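One structure, pasted below without further comment.
Missing here: one protein chain of the complex. Every other protein chain is in place.
By written order: A, B and C. Residues from 1 in each chain.
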Amino acid sequence: MKSNILAWLEEGNITVPSLLFSEYRKLNLNETELVLLLNILTFLERGNYFPTPEELSARMTISTADCHEMLRRLMQRGFLEIIEQYSNEGIRFEKYSIKPLWERLVEQFLVNHQSGLQEATRKTEEM
Amino acid sequence: MKSNILAWLEEGNITVPSLLFSEYRKLNLNETELVLLLNILTFLERGNYFPTPEELSARMTISTADCHEMLRRLMQRGFLEIIEQYSNEGIRFEKYSIKPLWERLVEQFLVNHQSGLQEATRKTEEM
Amino acid sequence: MKSNILAWLEEGNITVPSLLFSEYRKLNLNETELVLLLNILTFLERGNYFPTPEELSARMTISTADCHEMLRRLMQRGFLEIIEQYSNEGIRFEKYSIKPLWERLVEQFLVNHQSGLQEATRKTEEM
Partner (left out) sequence: MKSNILAWLEEGNITVPSLLFSEYRKLNLNETELVLLLNILTFLERGNYFPTPEELSARMTISTADCHEMLRRLMQRGFLEIIEQYSNEGIRFEKYSIKPLWERLVEQFLVNHQSGLQEATRKTEEM
């Protein structure tokens, strides 16, 4: 019993801003693209920095070819990028980064937040 | 500046087991169904216990009618349920629960884990 | 086996900014005060909005009297407040809020971040 719960625990959790779920549509992402990005995030958190289209599509309902194309388009549209890093031993490796997704989400948040503030101000002025 | 970060903080995070992303396909869920369930979870965590198909589809790429049908099918297939609760003042209200999803995920985890243990045993015996 | 993992899952997680652990000392909090605030947060997330000093001290290494005094001081020093809310049925209730803690943490973050930016600028100018 104990070993099962420990094994469950070791699988870990993934934590993302709730805003991602309320705003992805406004960012012109569909559900499959969103889940692909979240899958990349789970791989990154497990230390697999460059999951292949095979690894990603194996857990999704899309083919490897579609996954490959979707990755290409997500990079082109500015949601995903490949960055270079160096290990402690000085060896270069490639790594996906979803920082562009967070940037887009923050921009969208600021647009919402700003228009919310303006509306609040307008309502106050109208009174 | 401070108010923006605080507003961001107040939107909150959502934390789910990483296994959900590696196993949803084996549970016969597609990406749209997965995101619908995660959207219900974000509503639940914000204290909106019974989001309507309108509220859910407004942030998704599906129509209200499709959302309604998808909710019905997710309940029928055992991923989602409606439970009754009573407020502190004794007033009855309905609430979505995604406990059935977690049950299915734990079952799938135990199947994986068990077959992993058996494989490890077989390998040991073969040596 | 399954029921144990489900019961574990139902206990839930608590997610806090990593910065809280690197900065609490700079905010003049000690470890006992930090854990008291985190315990209040876990009660809030479980829907217990106004845990008593008895409930809080029962899981800590401090006496109920010390807990009472610590709560009083945390409010006085601006880390904790009691707010009023109304239930859906219009009944007023009191609730702890740790929003003041997050405000202090964001202020500290901005101080660090700003001085980091200034240092980066100075270094660039010195070159």
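FYI, a residue touches a chain if its C-beta (ideal position, glycine included) is under 8 Å from a C-beta of that chain, and two chains touch if they have at least 3 such contacts.
In this text the structure is predicted, and so the values were computed from the model without any measurement.
**Student:** Return the single residue from C:65, C:91 or C:110 that touches the missing chain.
**Tutor:** C:110
**Student:** Based on the whole complex, identify which of C:2, C:46 or C:95 touches the chain you can't see.
**Tutor:** That would be C:46, which touches the missing chain.
**Student:** Please identify which residue in C:59, C:72 or C:95 touches the non-displayed chain.
**Tutor:** C:59
**Student:** Pick from C:19, C:65 or C:82: which residue touches the chain that isn't shown?
**Tutor:** C:19
**Student:** Take the complete complex as the reference. Which residues in subunit B touch the chain that isn't displayed?
**Tutor:** 1, 4-5, 8, 13, 15
**Student:** Residue by residue, what part of subunit A touches the chain that was omitted?
**Tutor:** Touching the missing chain: residues 1-2, 5-6, 9, 13, 15, 17, 87-89, 91, 99, 102-103, 106-107, 109-110.
**Student:** List every residue of subunit C that touches the chain not included in the displayed model.
**Tutor:** These residues touch the chain not displayed: 4, 7-8, 11-19, 21-25, 30-32, 34-35, 38-39, 42, 45-46, 59-61, 106, 109-110, 113.
Throughout what follows, only the chains that are shown with their structure count from here on.
**Student:** Using mean C-alpha positions as chain centres, tell me how far subunit A is from subunit B in Å, no decimals.
**Tutor:** 18
**Student:** Counting only residues that touch at least 2 other chains, which ones in subunit A make the list?
**Tutor:** Only 4, 8, 13, 15 qualify.
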